[in-house]
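A quick write-up on the structure given underneath.
Note that this complex is displayed minus one protein chain, with the remaining chains in position.
For chain A:
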Amino acid sequence: MPGKLKVKIVAGRHLPVMDRASDLTDAFVEVKFGNTTFKTDVYPKSLNPQWNSEWFKFEVDDEELQDEPLQITVLDHDTYSANDAIGKVYIDIDPLLYSEAATVISGWFPIYDTIHGIRGEINVVVKVDLFNDLNRFRQSSCGVKFFCTTSIPKCYRAVIIHGFVEELVVNEDPEYQWIDRIRTPRASNEARQRLISLMSGELQRKIGLKVLEMRGNAVVGYLQCFDLEGESGLVVRAIGTACTLDKLSNTSAFLPACNSPSKEMKESPLVHPPSHGCRSTHNSPIHTATGSRLTQNFSVSVPTLIYTGMGSGSAGKEGGPFKTLLRQQTQSALEQREFPFFTLTTFPPGFLVHVGGVVSARSVKLLDRIHNPDEPETRDAWWAEIRQEIKSHAKALGCHAVVGYSESTSICEEVCILSASGTAAVLNPRFLQDGTMEGCLEQRIEEASPPGCGFCHIPYDELNMPFPAHLTYCYNCRKQKVPDVLFTTIDLPVEAIVVGKGCLIQARLCRLKKKAQAEANATSISNLLPFMEYEVHTQLMNKLKLRGMNALFGLRIQITVGENMLMGLASATGVYLAALPTPGGIQIAGKTPNDATYDQHISHMQKKINDTIAKNKELYEINPPELPEEIIGSPIPEPRQRSRLLRSQSESSDEVTELDLSHGKKDAFVLEIDDTDAMEDVHSLLTDVPPPSGFYSCNTEIMPGINNWTPEIQMFTAVRVSRLSTINPTNQTLNKNFNDLCENLLKSLYFKLRSMVPCCLCHVNFTVALPEDELVQIAVTAVAITYDKNQALQANKAPTEKSQQRASTDNEEQLQFPLELCSDPLSSQPFSPAKEVLEGASSHTGIPAAQRDRCNSWIELIKLKAQTIRRGSIKTTTSLEKASPLAEGYLRHRSVPSCTNSTVSVVKMTPLSFLPGAKITKYLGIINMFFIRETTSLREEGGVSGFLHAFIAEVFAMVRAHVAALGGNAVVSYIMKQCVFMENPNKNQAQCLINVSGDAVIFVRESELEMLPVQPSTAAPQPTSSAGDVTT
């Protein structure tokens, strides 16, 4: 009996009137956990009952503790008829299961009903007594910490980053069970909420077990999603990065137990160490997905594009052998893992050595062809297939790892598009292997990759480039080659040297599709996908150029499938990396010469574009230091091939030529206007209005170029549903409508938040859904943060000083040499290719013309790979050891005292992993909540907008209440993973499902910290605002 759960029901307030006659309520409470139920007494005739119940005790094993939510139901007692339910509260008790998190859950929770919304509040106290479990073969994974944050959490240090963990569970969707025909909507919704809650618990437990197996103690970058497949089931899946974390307060404490085991594990590369016999018993994954099963399922593997910033070519001659050594080591460390993937987007300094570019893979599946829908095998195999593809793409880019990795799905009827994307990267072996590497090599690695620009250096061999690329010597260190453009899915590394500010860049696209069934539908979708990817890529490129920038971070491409169209929305944050060359402009070329008016028009457009670029450069303060040509070495003369598009194709091979030609052999930045479509495209480029003055926006955590945030933040969610229809929809009109929709939404946000100016919208996250024919739903979650304008200017002047400052706050991982642009960092280096810079520049005169052919052959290779039917693969068991202290790199900010003296404790919410001007002192556990709301009186509730407005506000309220009950005062890394809205105006009905998650934390204002006697975070004071909400 490993655990005892204790629950006390204290009081209720503001209950709804359930008895019309007396205008009062006779309320009592049912407390249910697993199959055990307790009841309080009826508190008669009150809307503010005081139950003050005894402690209800549940004796359960910890597996149950992890899986089950605590379910509290408030009812109105009725002597003559059935008791009426007022509403429910589900409490996830997981945060109580590990020692460092919360010890008690206590506070007011909104009582929630799926039909009526919030109906009063209830005060509950929950505690767990855990007994030590000596059973080695246990099924639970209590004690493994979970973090949504995609970086090493602020008050921890990563001892080892083990690697990728994933899991997936399937169940029948209650909404599609026969019983749903006879039960009430409320019962059906509650069954669904409960099921998802249970499945989430199970999933988390299973992932935890994998982490324990890897000798880790935490999952970072945990992302859990559910797929409503409809008839075929309900899938809950999760990915994350297993780590061994060490609390920073005891950093002096030397690597705990995990050190020795990891060594041992390194020796026997950990594929199912037989000593952990538990694995097969509870891990349901993949037993053997046979080839025949896969062929039974209809599946179209979709051609994949790799966006790189161009890559290849290691350093000068001297760097060569060293690089090889480095690669070999990294390789060996990573090749032990099936999927060397990391869901992290921000890394300890020095972790990222090189970044190759974005790799992504998509696949179209038919859900009604799943052989055994209740079992996870098929979906497991699908994902394994995609991950394999990602891995091979990364390899092709000379990278052994994928960072900033994420997975998503889009479902319409029986068609499902699975997508995965990440950034191919070379990682520092010192972080991947434990201890042993620390010797002379470590030293060299540090030096070989200057922190400010090292990650930009191309990861693979220049002479062995898989595609044509335009390379120059790094504008920062001038030793190694860099691409002219870099695309990534990660956050901007802290050490990166940036010129000016960043900005949000979006590519938006609609493609009409014929309505079709089954295979025909899937085929037509998969035929459209490469074109969409291609166009999205072109748009991003053009928009990046238009802003005078040369790199994209946080790239997220979402392809959404609907009945009769596909939509693509790519968001990223553009920046000017000092290490990369200045981008060239955009040139327009007309196709029909000798037409005066036409030429005039063209030149007019050209002028407009040039003006826009100039204006943008001013707006984003992009004034790169002018470097004399001789110093940099002239850019490698090379036919102007700048776009890097790699694709693998499995369906029709003739598309390869069609697609690839268009971009590979022309100058990507000469836009040819040969028809009206092209004209439209150019116009649409120019319709993106820059944010009003005082506003910046980005979709990454930190806005490049701004670092002086004030503590004022405002997190928000905005949702719009619009009808895109025109009488005769064409791709162009749809594109325009979609574009307008997004632009108007952004405009609306800027207007709403105008009182916060100067401010930046950070982590702007758009999600697109196509709930019905021609209906487009866009949901945006972001946070607006005010910054200090005066300081911003100063900070911008000295980017190098800034990064130095930042580095110096990191206690252990001091960067080894200063980052000044002009200083000679090479003198200290054993390998110093710098002296050869000039010769190097002249000797590497360029990429041989043969490169182009190589590109084609590479594509062929990928194509071949994609065509091979992939067999079921071994489940992920990756372990990546890293023995490096993580320097905590949170920023210090100017702090402003806040006033929090209301009776309800204030809970901040943010999609970022940090709170400006504050220090996170404790992580209280993961918040992962799923709600359904339904109404049969849509008009009375203010129509669709009124309904959804209230629901989103309720979701926020419930998240805040849970955080406050855990003793927290903020949610970081908050994300709304799903918002599924359906309406039936004729029946006056609507339904909405929302899934949110984040990390509950306690933060302390830095101003408050400073006032306290210097003391490590162990004795961190409880924030004042979290008090005052316990009982009355």
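In the analysis below, a residue touches a chain if its C-beta (ideal position, glycine included) is under 8 Å from a C-beta of that chain, and two chains touch if they have at least 3 such contacts; residues count from 1.
The rule is simple: contacts and distances are computed from a predicted model.
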Name of the absent chain as recorded in UniProt (options "FGF1 intracellular binding protein", "Mitochondrial inner membrane protease ATP23", "Septin-type G domain-containing protein" or "Transmembrane channel-like protein"): "FGF1 intracellular binding protein"
Option from A:K515, A:K607 or A:R754 whose C-beta touches the chain left out: A:R754
Contact partner of the left-out chain, one of A:V353, A:I557 or A:V719: A:V719
Residue among A:M565, A:A957 or A:V972 touching the omitted chain: A:A957
From A:W382, A:Y620, A:F981 or A:F1003, residue that would touch the chain that is not displayed: A:F981
Absent chain, residues of chain A that touch it: 13-14, 108, 110, 118, 121, 692, 714-724, 737, 740-741, 744, 747-752, 754, 775, 777, 899, 901-904, 906-909, 942, 944-946, 948-950, 952-954, 956-957, 960-961, 981
